[in-house]
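Heads up, one of the protein chains got dropped from this complex, but the rest are sitting where they should.
Entry: subunit A
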C-alpha cells in the first residue's frame, strides 16, 4: 500500500494525477465529513459499504441495471455502483441511513412498513431513495408515471403494487 502524500489533499492541487494506489479522499456523507484512503478505482458503493459501514445501499448487479445501489449526490438520485468515490469529493452524498431525522423514520420509510412494500428487502433502500426523489421531482402524478419513473429500481420479489401504494400514501400526505 503506497502512502498518499498530504499534498494530495491540499486545495489547488486538484489537477495532480492521483493513484493508482490508495489516496486520501474526503467524502461528505449524510452531513458528516469522512476521510478515507482508497484507490481511485473504488466505486462510491464500495466506499460506502466496505469502508464507511453504510450498508444500506446494496450491490445487486454492479453494472447499472438494478437500482439497488441508488443514493443521492447533491440531492439527485444516482447509481453508486457506476460512480467513482473520488469523483464525489466536494459533493454531498445522501444514503438511506441519512433519511431519518431525530431518530424518526422518514415518512417514506414509514409508508413502506405500513404498506408492506417489501418482501426480502434487498431492493428496499434503493426503492426508498428513488421514491423520495421521485416525489420531489414531481413525477408521482399517477400510477403510470410512478411506474415509468421508478423503472430503474428492480424488485426481484415483485413488491411493485405495494411500493406504489407507499409512494401514493406519501404523495397524498404532502
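Rule of thumb we're sticking to: contacts are C-beta pairs under 8 Å (C-beta built on N, C-alpha and C of every residue); 3 or more make two chains touch, one makes a residue touch a chain; residues count from 1.
Going forward, contacts and distances are computed from a predicted model.
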Listed names "sn-glycerol-3-phosphate transport system permease protein UgpA", "Quinol oxidase subunit 3", "Carbon-monoxide dehydrogenase medium subunit" or "GMC family oxidoreductase", matching UniProt entry of the absent chain: "Carbon-monoxide dehydrogenase medium subunit"
Which of A:29, A:96, A:117 or A:134 contacts the chain that the document leaves out: A:134
Where the missing chain touches subunit A, by residue: 14-21, 23, 39-41, 43, 62-64, 67, 70, 72, 74-79, 82-84, 86-87, 130, 132-139, 147-154
